[in-house]
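Below is one structure, written out as structure tokens; comments come after it.
Only a single protein chain was left out; the remaining protein chains are all shown in position.
And then chain A:
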Amino acid sequence: MNAPAKIQETKAEQSLNAQFDAIFAQTTQENANQRKQAWDAFKAKGIPHRRVEEWHYTDLRTKMNDAFALASKTAPKAEALKGAGDLKTHRIAIVNGRYAPDLSSDQDVAGLSIAQTNGFLAAQLGTDDAMAHLNQALVQGGISIKIDANAKIELPIEIVRYTDGSQVSSYAGTAVEIGSGAKALIIESFEGDADAAYQSNALTEIKVGDKADVHWLKLQVESAKAQHIETLSMELGAETNFQHFIYNEGASLSRAQLFLEFKGEGTHAGLRGTSLLKDNQHADITLFVKHAVPGCESREYYRSVVDDKARAVFQGKIIVEQAAQKTDGQMMIKTLLLSDTAEINAKPELEIFADDVQCAHGSTTGDIDEDLLFYLMARGIPEAQARKILVLAFLSEAIEEFEEEQCVELLEAMTRSWLHADDMVSE
């Protein structure tokens, strides 16, 4: 209330100071400027806290007790990386923020080029977020992925992001460029040593040309003690179809912040996802969808199941600029609270400056429908199992939107495994 007192630096911020000094000393001349600028931008804001509107429900300042040391280069065993499981893919492995060609598959694929980078992203980000700035200040490495115009990549491109070690942190910067008319499915997984406490901060820029067809599946299966922050900035060309899906299961604290901007007319974007939370997990999905040109369509559908003392946060903002007439934006957030100590905070926002638009958002929060439960139990299904059937059905509705059968199967298997993990005896 009083004149803003000088905010004391937290332990995490002090650790970050030392880490930056160390990494800055080793930075080459050509990148020094970018690193320093990002650091200054981060320092101006500090670690986000609840007084920062965008972070209101995820008070990182209190949740981030320390900033772990920057992870060094390691060589984990190939078996440690789970990725998309048995699916046949083009695998790209990123370990501790750095490209790991040894763990990646042969990259000789027509229309696809992968290159190791120092992780600095050239383009101006559409975001002025402290944690995105921090990524660029401490970035350890990254890759660039290019898909040529009109290339149709048959197999899914699999990006496995693995944090190796405990009490470490990794920062990766990834640039993805998808040419006009290209078609691709990307499956990206975030994982690490089971039971290890680590922090991963990923920053990814995706640029999609015109008339492309891109499907992106993110599997967030970090270790149960991990802290996961991902900033994704997307720019879409004209008449493109872009689908993004988040499967949110891991990490004690996770935040996915998605910034999407329509750059060309007649484009369709779908942002979807499911969050499966238990214990003391805290999962935050924050979207900024900016309609800057006319005639685009966006869909944001997210479903969460929250058990135990877990907490789900959803913030979605659809911005329709004055030029973006004929915009069609629909957002729907559904949450099931399975325990009396679970919590959901939702903030679906509309910010509209154009008049000829159709925008809507909806949100529902509640427990499993008693009538449905009764229906199943009346047919001899035990309550515990009936509940699981209903939760699975609730999540499947979102999963089934996926066009690729292989992704639907993968997601359903993961969902089932999460649901059955504890006490389910048989199908």
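The criterion applied here is as follows: contacts are C-beta pairs under 8 Å (C-beta built on N, C-alpha and C of every residue); 3 or more make two chains touch, one makes a residue touch a chain; residues count from 1.
Heads up, the rule we're going with is that contacts and distances are computed from a predicted model.
Undergrad: UniProt names the one chain left off this complex as which of "Iron-regulated ABC transporter membrane component SufB", "Peptide/nickel transport system permease protein", "Response regulator" or "Tryptophan synthase beta chain"?
TA: "Iron-regulated ABC transporter membrane component SufB"
Undergrad: Out of A:A346, A:A386 or A:L419, which residue would touch the omitted chain in the full complex?
TA: Considering the complete complex, A:A346 is the one touching the chain left out.
Undergrad: Write down which of A:Q325, A:Q385 or A:Q406 is the residue touching the left-out chain.
TA: The missing chain is touched by A:Q325.
Undergrad: Touching the hidden chain in the full complex, which residues of chain A are there? Just list them.
TA: 1-3, 53, 322, 325, 335, 337-367
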